[in-house]
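For this depiction, one protein chain was excluded, whereas all remaining protein chains were kept in their positions.
Up next is chain A:
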Amino acid sequence: MDIRVLPLGAGQDVGRSCVLVTLAGRTIMFDCGIHMGYNDERRFPDFKYISRSGNYTEAIDAVIITHFHLDHCGALAYFTEVHGYNGPIFMTHPTKALIPLMLEDFRKVLVDRLGENEHFNSRHIKNCMKKVIALDLMETYKVDDELEIRAYYAGHVLGAAMFYARVGDQEFGPSVVYTGDYNMTPDRHLGAAQIDRCRPDLLITESTYATTIRDSKRARERDFVQQVHECIKDGGKVLIPVFALGRAQELAILVEEYWERVGLTAPIYFSAGLTAKANLYYKLLINWTSAQVKASHERGTNMFDFRHVAQFERAHIEKPGPCVLFASPGMLHAGMSLEVFKSWGSGEKNMVILPGYCVAGTVGAKLIAGHRGPLEIDKRCTVDVQCKVRYLSFSAHADAKGIMQLIRQAAPKNVLLVHGEKAKMDFLKAKISSTLGIPCYNPPNGEVVRVAAACAVKVHVSQTLLQRSLAEHASASITTTTYLGKRTRNPSDEQVGEPVDVVPVEGVLVSGGGSALQLKLLDNTEVAPAFGIVPHALSFGCTLRCCRSTSQRAQDGAREIGKLKMEADASAALDASVEAVRSWLPVEPDYEQGVLRVGSFEARFNVVGSSQLAGTGGEPEISPVPSGSPATCSRGDQQDANAGGEYIEVACQWKADDAPMAERAISLLRQSISDSL
């Protein structure tokens, strides 16, 4: 059974994340984002790949949005309302709360500021959100009888989640994890990404920082506030282009704390109403933030109640004196941040701090690349860049170490990289294949990758068989508790031994019958009653005779002495033979009063003197013995008996089930008795 992956966006690229995954007949679209670097139709994922008919509702079983960033959700309303996708959409509660803000803001920037045709309107956004089913973390949601999805905490931004999807029952169906963007280190307001060892067949992970290993967070934070402080001291203005949600709040917490500590009074501004509104949501979604923010909320302070922060107005642009401004968008490609940059960019005292990733082609990316002097922003405006530019990687993406860590945690069978630059991806791909030994893929947009998923067959094993198999092996020196996975809590109990977790099972596999399509594995004893069979019992018997050699008897001399010697030897021989069998058997045999029993195998030992032999009237022909002893049959071993000596007789019987063990036991007995006589 194959898993089919088709990246419609974010294949060897950052932006317009959209990955189509088909698992056992179910198709899921992970994310539906836009590309910030393009203004033409390349901005949207190429939906034509999904279905030629254009009936997307039929082709897709579920759309899953990992978080509210536009490169992950920007095309959602366009896809559902304009392209007519009508099926379920899943996301976490905060994502559901914040996406309308982001989409509305995006729409406004496009239409109002850039004067473009709108691809979707406010009503579209509202209608789209009605189709959304909000999920809680770790909640297992059954989309239908077969498809099951679960969200894991991803850090990155508020409400960001990694999604696990599986078709069919656990352990059987193919499964996939799509990480979206994630952060393996906690930040000021969010915890680190976490995932179970869910062993998916495929892990689709972002790889933004595939080659970077970032230094300590603390150092970066100190660096950030110090740079801000220096610029303020010189009377400069600090522009921090951020996305309205997430980075803005994290950096604001940081700056706010620093202002408090150092006692600064320079104003801190948040641009536009968007960030203010976002703050309202952040205050209500404390459950999705880090443990520290939750704890301080418990103590009665909401970290998102910023005391030093004021609302930014246009008039403030030209206002003299130092200030700090958080303005969206984060890549300086449009909106308030770009507008402010046009005015502040030429000031030598001023500073632009770019705290996150900037898509190639945006003003932000050009600044990071080290552009100085005149920079044409659009046809009407050119800015002479004289301000200081700092790039601080505050981007809440996992670095190479984090990506490897996540892969180790989830233990996937295959890895597929998206959301990264091709060269970096290739590097990471080689690293994953070599160090983790996991096959890794990084397809470009529009290229289908097929990944083989281990397909297990569901077998219903009967309780009788299960318990018998476990119990049989438990008796062989391993305790049942270790099987059943009940780990010992007491250190002293650990000496019981390594938990053994493989036991052999022998049963009968049955298919068809009353419940078609269900495979049942039954115990042997269950098969006959289940299908109206009368089983035929098969058992065996034989008699061993081991005699002392004639030469041995001659050495013994007188007959009486010989007889006594014989008895002593015989009992020694018996003991030796029992010991031989015992040492070989996996289970402890039961031996008492001359009878050895293992399972259905039974051996009766009998020492027969020649006088007794004479008494029975010579050679005992085959005779059914009505009493408890098994029927005997002796002819092959009778030469020695005919010689008139004493011998040990071992009458054995066993059932067909124990035949291999019985045959081996008999040969062992014969060997050891004749050795010791």
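Couple of notes before you dig in:
In the analysis below, a residue touches a chain if its C-beta (ideal position, glycine included) is under 8 Å from a C-beta of that chain, and two chains touch if they have at least 3 such contacts; residues count from 1.
Convention: contacts and distances are computed from a predicted model.
Chain not shown in the complex: UniProt lists it as "Beta-Casp domain-containing protein", one of "Beta-Casp domain-containing protein", "RNA 3'-terminal phosphate cyclase-like protein", "SWI/SNF complex subunit SWI3A isoform X4" or "ATP synthase membrane subunit f".
Here one chain is not drawn; of A:N39, A:Q170 or A:Q292, the residue touching it is A:Q170.
From the options A:C18, A:A75, A:A97 or A:V176, the residue with contact to the chain not on display is A:A97. For the chain left out of this panel, the touching residue among A:V225, A:I377, A:L436 or A:V527 is A:V527.
The set of chain A residues touching the chain not shown comprises 93, 96-97, 100, 129, 134, 136-141, 169-172, 277, 280-281, 283-287, 297-298, 300, 302, 454-464, 466, 469, 481, 483-487, 489, 501-514, 516, 519-521, 524, 527-528, 531-544, 586-587, 599, 622, 624-626, 628, 630-637, 653, 655-661, 663, 666.
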